[in-house]
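Here the complex is missing one protein chain, while the rest keep their positions.
Here the chain labels run A and B in written order, and each chain numbers its own residues starting at 1.
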Amino acid sequence: MELLLALSVGVLVAASVYLMLDRNILRFLFGLALLSNAVNLMIFASGRLTPGAPPLIDAGEYAPTGVVANALPQALVLTAIVIGFGLLAFTLALVYRTFMTLGTVNSDEMRVAEPVDAGKEAGK
Amino acid sequence: MSWLLVYPILIPLLTAVLSYLFRNSPAGRWISVAGTVALLLASVVLMSEVLEQGVVAAQMSNWQAPFGITLVADLLGAVMVVITAITGLATVIYSLSEIPERLERLGFHALLQTLLMGVCGAFVTGDLFNLYVWFEVMLISSFGLLVLGASREQLDGGIKYVLLNLVSTIMFLAGTGLLYGLTGTLNMADLHLAVREVENTGLLTTIAVIFMVAFGVKAALFPLFFWLPASYHTPPVAVSAIFAGLLTKVGVYALIRMFTLVFDHDVAFTHTILLWAAVVTMVTGVLGAAAMNDFRRILSFHIISQIGYMVLGLALYTPLGLMGAVFYLVHHIIVKANLFFVAGVAKRIGGSTDLSRLGGLYAHAPVLAFLFLIPAFSLAGFPPLSGFWAKYVVVKAALDLEMWFVAGVSLAVGLLTIFSMTKIWGSAFWPAHPDGIKPRLSDLPMGDRMALMLPIVALAALTCIIGLFPESFVLFAERAATQLLDPTDYVTTVLGVQP
Partner (left out) sequence: MQSLILTTTTRLLAALLLMFSVYALLRGHNLPGGGFIGGLIGATAFILYTIATSVDEAQAALRVDPSNLAMAGLGVAALGGIGAGFAGDPFFTGQWLFLFRDGDSYVPLSTVLVFDIGVYMAVFGGILTLVFALEQEI
């Protein structure tokens, strides 16, 4: 099971790196989303896998009885998913806005803030 | 006492909420001012408590130490909170004049306060995952501030800033997950003890390097700094100033915290990487600045070069080096924010930040020229200003370790800093304005002049005070460095506080 998770994390990271090397920032963003999912899976795995034992406290008890899964990594992953969702939504809106304003999603063509000829002008 | 640590987070949060709800009326901005004053007061009280009692810690929700979230302030954390409040207040006052009502209606003050909350939270938290959350809070609000108004330059710079910083937070998250898998804890004090039990030190070093990259992006270390000069000159000056002052320093703070408290198992390897990254950062930053021809872009590149000095202090890993890093952090936040404020006033009265389109500031606004010279000389390291002592301590630490090359480079970078400052002086202040404008401060309405000049004067005065009476500040930095190198007090306080 751990091997399977490790492999899927590896595949996800590889795919995301491939996407993030693209000049199209939308693709970069998709790569980022994949990468954050890969990391979430990794955190999940790093909490050790205990299948079939949800960390639930039985009625009348104050602590779980027997061996249960580690709840902390699940909480961490949940937090990370929520934050990641918010950031992704914001960034997607930002990319859309940028496309509408600048007319491109190619990062090489985005030179408004850093004009190419700034150095040349200084030399004159 | 536990509430003292909560106030630096709670006050900006409530201020953000109120100033957002009142964003359409003038009340919003005054709530923001009042909230920041309250934050400053709270941070000073926290500081005095830390000075008196040593490290203070508080367990949130009564959960005992390694299990719950701990807030903790040692001398470094406390002084960073104070500096955050000072810079925040300066920015809020400056923005009273600079930020147009249109941006206020979009929630400028709420975003600014959320940013302050994130920064303060990062400085007082004692939990690694909580640090991640504060980084996100800081990041989201900084995204908002950076693109608020959505001009073409802002979107262009903003998108690079957003995407590269997102990669860094994911790296941070990955490092946190791996470290948890290895040690089973996220509490930083507990991690300090837990990493000593780890047998697989190779994996630990790998995780250390992941953290180095994650925080390196935040701190704008070479070769991870490219987002900074792409974006910092695009937003309104008040935003630039608080970004320049605070944001990268949170990265440096996190580096200092993690690489003194947790990752000190293989100093020879990790800190050597940091050392050379720091040296190259100093050089690239200052060379980049020399090539620029815009007031704010020169200053942006100087942030990078100065980050090099701070990380150098950490990388030397001697009491003197860390003391220099702490001193440098405090000095640089004040000076850099101030320089950006000056650039903003120059733009306001001179019409541009492009150096070829500026001039006559010395002839027509001598007060501004004088106020520029104080932080500029301090940045370059002239005695008797604060930058001199900061540079002196770091270089001395390098010399003590007989690292002649490193010390030589940092001195050379100081010289090149003077070159850049001279360039600004030589084209913005000294010659006449190319368009024949006479940039006078007195042309500004009285209220605007007060709001713009008050932060500049106050921060310049602070720079002079640190420079002229350095003993107490140096002694303070020394105590903070001792605490960092020997975190016994930190660990026992965090783990020992009974809820």
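Here, a residue touches a chain if its C-beta (ideal position, glycine included) is under 8 Å from a C-beta of that chain, and two chains touch if they have at least 3 such contacts.
Note that this is a predicted model, so its numbers are computed, not measured.
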item	value
Options B:62, B:200 or B:472, residue touching the unrepresented chain	B:62
Hidden partner interface residues of chain B, rising order	2-3, 6, 10, 13-14, 16-18, 20-21, 58-62, 107, 110, 499
Hidden partner interface residues of chain A, rising order	82, 86, 89, 93, 96-97, 100
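Quick note on the criterion: only the chains that are shown with their structure count from here on.
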item	value
Residue ranges of chain B in contact with chain A within the complex	129, 133, 136, 139-140, 143, 147, 150, 152-160, 162-163, 166-167, 169-170, 173-174, 176-178, 180-182, 186, 229-231, 233-234, 291-294, 356
For the chain A and chain B complex, residues of the former touching the latter	20, 25, 28-29, 32, 35-36, 39, 42-43, 45-48, 72-73, 76, 79-80, 83, 86-87, 90-91, 94-95, 97-98, 101-102, 107, 110-114, 118-119, 121-122
